[in-house]
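Just dropping this structure here.
A single protein chain has been omitted from the complex, and every remaining protein chain is retained in its original position.
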Amino acid sequence: MTELPGNLRDIVTQLKEPVTASAGFRERVMNAVRATHPRRPLAWIVGGVLAAGVALFLLFHPRSDTERPTTFLLLAPRATTVALVGDFNDWDPSATPLQSVGDSAWFVVVSLKPGRYRYSFVVDGQRWMADPTAARAVDHDFGPESSVVTVLSRRT
Amino acid sequence: MKQLLVVALLLAPTPLAGQSPRLTGRVPQPIVSAVVPLLDSARAAGLPTDLLEAKVLEGVTKGANADVIANAVRRLASDLGAARRLLGGGASAREIAAGAGALRAGFSGADLERIHAARGARDAAVAFEVATDLVASTVPVDTAARVVLRALTSGASDEQLAQLRMAVERDVANGVPAPVAASLRATLLFKN
Partner (left out) sequence: MSALRGFSRRDVAPRPVTPTDGEVIGRVLAGDVAAYAIIVDRYHARFARFATRLLGSQEDAEEALQDAFLRAYRGLGRYQDRERFASWFYRILVNRCRSMQARFARGSRSVPDFESEGRVAADDIRLAGREEAIWLIGQLPLEQREVFLLHFVEDMSYEDIAGLTGLGMSAIKMRVSRGLDRLRELLGGERQ
């Protein structure tokens, strides 16, 4: 068994919490099983088409061209302050502070018009962090790296 | 003391206060001196100075010195100018910005022209951005150009291009070699 560092061990401890079945899970499954008629291929086809239709609808659900709420999230347990800086707020560290929730998470929701934005986090007023979950920006004119977020719109 | 300074800024006929109000109060004087001539000539050339101003502010926030910031502004202005020349008068501001980004990422002028032409009457901004992002995911420039062009000639929408980018980023994060991911995903998404 691979040895884990302390902070990852904490995470594993959380994940090991047992999960109990919701009430009626077995009944629901057995009802579906009993209702199964194995020799009905048409039902499968119709079901498959419906499922595909739902999936496509969810994927291409119309979005407005106006601003869309965009969430930025960073895990930084020992930070005192975290700010979001980027193209959309003139890289101003005082413009968009993140709010602390829980023990280590910081987040903010910003309304952005569709487009492509470079951004970064500033921790405790001095430490730069690109977003570990986002794509990196390809142009580094200055030392600290930035991340890229693309806000989509509905285009015809 | 700060109040006096603010008043002084308002009263003094600084070139900055009149033309670039966004920078006022945030940019130290040495940087102002370095960038104002660049902003002026960009403005005279009809380039979108808001992007150049944003670059200045980014540099200030990141603690860069006047020379570094001036170089960055110069480079961006040059890319914007080149993009505008290549894309022609009808190009939108976002297209020009995206085209400049693509040039910066290593695409040639010919690549830009081909992508622009393949997009036809519609805005090529997302196509340029996706091409740039593919390169950021370590797809080689020529592969990225080929993949985006192929998508466009298959009639891909902006949303489909964005899907392509996200799929390639996921693949690369999973360990698929970037050029393989780009080619495969384009094949899967855009069957001619």
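So that you can tell them apart, the chains are marked A and B in the order they are listed, and the count of residues begins at 1 in each.
As a working rule, a residue touches a chain if its C-beta (ideal position, glycine included) is under 8 Å from a C-beta of that chain, and two chains touch if they have at least 3 such contacts.
Note that this is a predicted model, so its numbers are computed, not measured.
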Chain A positions in touch with the non-displayed chain are 1-2, 4-5, 7-8, 10-12, 14-22, 25-26, 28-30, 32-34, 36, 38, 54-55, 58, 68-71, 73-79, 99, 101-105, 107, 109, 111, 123, 127, 129, 132-133
Hey, which chain B residues sit against the chain that's not shown? 166, 169-170, 173-175
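By our rule, only the chains that are shown with their structure count from here on.
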Go ahead and note the Å separation of the Cα centroids belonging to chain A and chain B. 25
Residue positions on chain B within touch of chain A in the complex are 22, 26, 53-55, 57-64, 68-69, 71-72, 75-76, 94, 98, 101, 104-105, 126, 129, 132-133, 135-137, 157-159, 162, 165, 169
Could you list, by residue number, the parts of chain A that touch chain B in their complex? 60, 85, 87, 90-93, 115-116, 118, 122, 128, 135-139, 141-144, 148, 150, 152-155
